[in-house]
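So that we are looking at the same thing, I have put the structure below in structure tokens.
The complex appears here minus one protein chain, its other protein chains still in place.
Then we have chain A:
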Amino acid sequence: MTDTDPGNDLWERFVSGSSSAFSELYDAYTDILYKFGMRYTADSELVKDCIHDLFIDLHTYRPSLAREVNVRFYLLKSFRRKLHAAHRRSSLLNLNRWNTDETFGVQALSFSIEHEIIVDEEQREMLEQLASEINQLPERQREILYLRFNQDLDYEEIASMMQISVPTCRTFIYRAIKQLRGKLACGSFALIILWA
């Protein structure tokens, strides 16, 4: 973790017991957490319940929390754990007891590429194809790609979040990319856009 999280200052005030910091923390991170949670389930009530529980935990255990953390990552990780637990509990309550479905991951994604960014019909087609392939990947692979490329987490962070080793995490990403075929168009406009 090379850069300091802008939330660090806020976090230290929070751990030191400032009640306004708690409120600021809620304001600053609730939207991020909500959007993140909605990737895992379409059930917005469940996501809100987990946000509720997470902040209640933070409030309860405030004195014993570490001061030096990457706040955003710390919250995302704890939040993902809560979502996972809630997901497991609700599938336990499911009548379909034999279907002990342990899958938990990022659901099928819908993308919106703005027109100004990609005008080329061919590239659009290629991205569309890739989008459909991403959505066919196993949930955990899709989740890793999401954490890496959308949330910009590094390998160590993803590995710790998903409870796998760093090399495994690395392999996972290679494998996912190798699996994606994505209709390849000639030309390199995609890269140009990436570096732009």
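One rule holds in what follows: a contact is a pair of C-beta atoms (placed from the backbone, for glycine too) under 8 Å apart; a residue touches a chain by one contact, two chains touch by 3 or more; residues count from 1.
The rule is simple: contacts and distances are computed from a predicted model.
UniProt lists the omitted chain of the complex under the protein name "FecR domain-containing protein" (options: "Fe-S oxidoreductase", "D-ribose-binding periplasmic protein", "FecR domain-containing protein" or "Acyl-CoA/acyl-ACP dehydrogenase"). Mapped onto chain A, contacts with the missing chain fall at residues 2-3, 23, 26, 30-31, 34-35, 38-39, 42-46, 48-49, 51-53, 55-56, 59-60, 86, 89-90, 93, 108-114, 117, 124, 126-128, 130-132, 134-135, 145-146, 148-150, 152, 154, 173-174, 177-178, 180-182, 184, 188, 190-191, 193-194.
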